[in-house]
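With one protein chain held back, the other chains of the complex are shown just where they sit.
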Amino acid sequence: MAGIPVPTGRAAESRRAPALIQGIRSGDTFAHLFTLLCAATILLVTVALVHQLYINSTLAQHKFGFRFLTGRSWDPVNGDFGALPFVYGTLVTSALALLVAVPLGVGAAIFLSELAPPRVSSVLTFVIELLAAVPSVIYGLLGIFILVPFLRQYGEPFLKRSLGFLPLFQGPMYGVGMSAGGLVLAIMVVPFIVSISREVLLAVPVEQREAALALGATKWESTWQVVVPFARIGIMASIFLALARALGETMAVTMVIGNDPRISSSLFAPGYSIAAVIANEFAEATGDLYLQALVELGLVLFALTIVINGLARIFIISTTKKGAGH
Amino acid sequence: MGWRNTWRKVVNYVMFSLTGICALITVSVLFFILGYLVWHGGSSLSWAFLTHLPTPVGESGGGMGNAIVGSAKLLLLASAFGIPIGFLGGVYLAEFGGQTFSFVVRYTADLLNGVPSIVVGIFAYTVVVLPMKHFSTFAGSLALAVMMIPIAVRSTEEALRTVPLMLREGALALGASKWRTIVSVVVPAARKGIVTGIILDIARVAGETAPLLFTALSNRFWSPGWNQPTASLPVMVYNYAISPYEDWHRQAWAAGLVLLTLVLVANVVARLSVSGRSAH
Partner (left out) sequence: MKKLTHLSLILLSVTLVLTTRLAFHSSPSSAAPLPAPDAIMLNGAGATFPYPIYSKWFSDYNKIHSDIQINYQSIGSGGGIRQLLSGTVDFGASDAPMNDQQLGQAKTKILHFPTVLGAVVPTYNISAVSQELNFTPAVLVDIYLGKITRWNDAEIAKFNKGVNLPAQDIVVVHRSDGSGTTYVWTDYLSKVSAEWQSKVGRNTSVNWPVGLGGKGNEGVTGLVKQTHGAIGYVELIYAVQNHIPYGRVRNAAGAFVKADLAGVTAAAAGYAKTMPEDFRVSITNAPGKAAYPICSFTYLLLPARIEDANKKKVIKDFLSWMLSDGQEEAEPLSYARLPKEVVGKELKQISQIQ
């Protein structure tokens, strides 16, 4: 520090001392660095995760290349592994989940934002949001002991009787299978759709509603033809987030999907999802290729969720941009 | 035009009734879950169940004491890693962050948050279990910590952002350095939101099963220290639920009830304590 003219006086001190030195003296630089390191840890962990997934699946990558994504057989005896049955199972159960959860969730959100009195709406939303906190394994427990017997005895026979001309509802009815997996997922993702959709619906300016009503629309017409379209991007975002959650769900699906890597046109048939096969077979995959094929499946799932999450964010960003523009 | 108006009124009534039914269905699911767990598991709850060890197949009187303690240990260690890192990361994003780096960190946190829990389990297995040659509480805690960090970061950042700029500027004007401001003014002002975030974070990972399957494995005995496999509530529920033994099914319901009660209580308490702040 010698040689630098340091003016005296406290006010002068804080004005003229170089910022860095002042920073060090007051501990700010240290705090900045320390918190920066913690933030950087997140990057580090994510990079490490992707790295581990990548290097632990190189054998499988070299052997199969992109054929991995289209291969239909999962044969540990002959070392032939293909991801298609699992991708199929994951996508079908998620699609079924959305098919059930979106009407249910958006319907509930409309009720809660348009019709219910504010206090009732808050209380009910609170309860619905608690559903999101229920652990996955509890959903699985209820799935095994309530949903599956119900489907086997009443649900699937009913669907077969009424809609059995569709290949979707043919074949033997086990109770466990894609339908059970999809329904369990539906219950698990509904809270996300309700919560976010309700928020975006409430954010629609009241002028929009009033304008519609002033033009002679019924409340429903105003809601369905003005408010909901106004909020549709936010609702889309909630659907994508729900989808991302459904894709990665492990325990509840494992317990009810039937664990059979088969591509079948019937919803009654057992299937397998990526997360479920990893949970079942990871601890015991003998042989490097088998293990690495499972890790590669994990990589595929990871990539899928990145894409879906990315799309959801794009929707959210464009919603906020739009909102800012109004 | 009369019939058309009537038709529109009918549609109005019917559609809104349908939405009401949707809301009713969704809300009642939670009560159904709770009620069913209480009905099936409540009778198996006893002091013995909460404190005893599991017994061999076919013998009655088993309990889940080791699973409850195991879960507590896992969460304790996971929080010890995950919460400080997440909290300080959130502080960085809210107080210090530059434009691009913050964007990257936020994006990565959201990414990490979306990683399926089973994939996090694979990661912890390859990074901890294989080199250590041991299934352990430590490995399980690491997997849970990785899941806790992104949630802690985002909730801390959001809580800190609600603190008005005025408070910060006031402190700075009085001559406090930036870190003093954060420590003495900003964080205390946001503590309710931060604590809520932490409670929700812990409750979220308390129910996770998949990351523990091949990290902490499970244990029929008490797990000493941090280097041995340990039983945990979610894994016990899973193992017992898929077994064929009636006695184990009973215990699965009871354990599920314990787990769900703890998670829901934590959630209710945390959310109620900040309900005044939300815009509804």
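The chains carry the letters A and B, assigned in the order they are written, with residues numbered from 1 in each.
Basically, a residue touches a chain if its C-beta (ideal position, glycine included) is under 8 Å from a C-beta of that chain, and two chains touch if they have at least 3 such contacts.
Because the structure is predicted, anything quoted here is derived from the model rather than measured.
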{"item": "Which of A:143, A:191, A:270 or A:298 contacts the chain that the document leaves out", "value": "A:270"}
{"item": "Of B:41, B:62 or B:90, the one touching the omitted chain in the full complex", "value": "B:62"}
{"item": "Residues of chain B in contact with the chain not shown", "value": "48, 51-53, 55-58, 61-63, 65, 68-69, 72, 76, 129-130, 133-135, 192, 195-196, 217-222, 224, 228-229, 242-245, 265-266, 269-270, 272-276"}
{"item": "Residue ranges of chain A at the interface with the undisplayed chain", "value": "73-78, 148-149, 152, 172, 174-176, 258-260, 270, 272, 280-281, 283-286, 290-291"}
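In this section, only the chains that are shown with their structure count from here on.
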{"item": "Chain A contact footprint on chain B (complex, rising order)", "value": "8-9, 11-12, 15-16, 18-23, 25-27, 29-30, 33, 36-37, 84-89, 91-93, 95-97, 101, 104-105, 107-112, 114-123, 125-127, 146, 149-150, 153, 175, 177-180, 182, 200, 203-204, 206-210, 213-214, 234, 237-238, 241-242, 249, 252-253, 256, 259-260, 263-264, 267-268, 271, 275, 280"}
{"item": "Sites on chain A touched by chain B in the complex", "value": "14, 26-28, 30-32, 34-36, 38-43, 45-46, 48-49, 52-53, 56, 103-105, 107-108, 110-112, 114-116, 118, 121-122, 124-131, 133-138, 140-142, 144-146, 187, 190-191, 194, 202, 218-221, 224, 244, 247-251, 255, 275, 278-279, 282-283, 295, 298, 301-302, 305-306, 309, 313"}
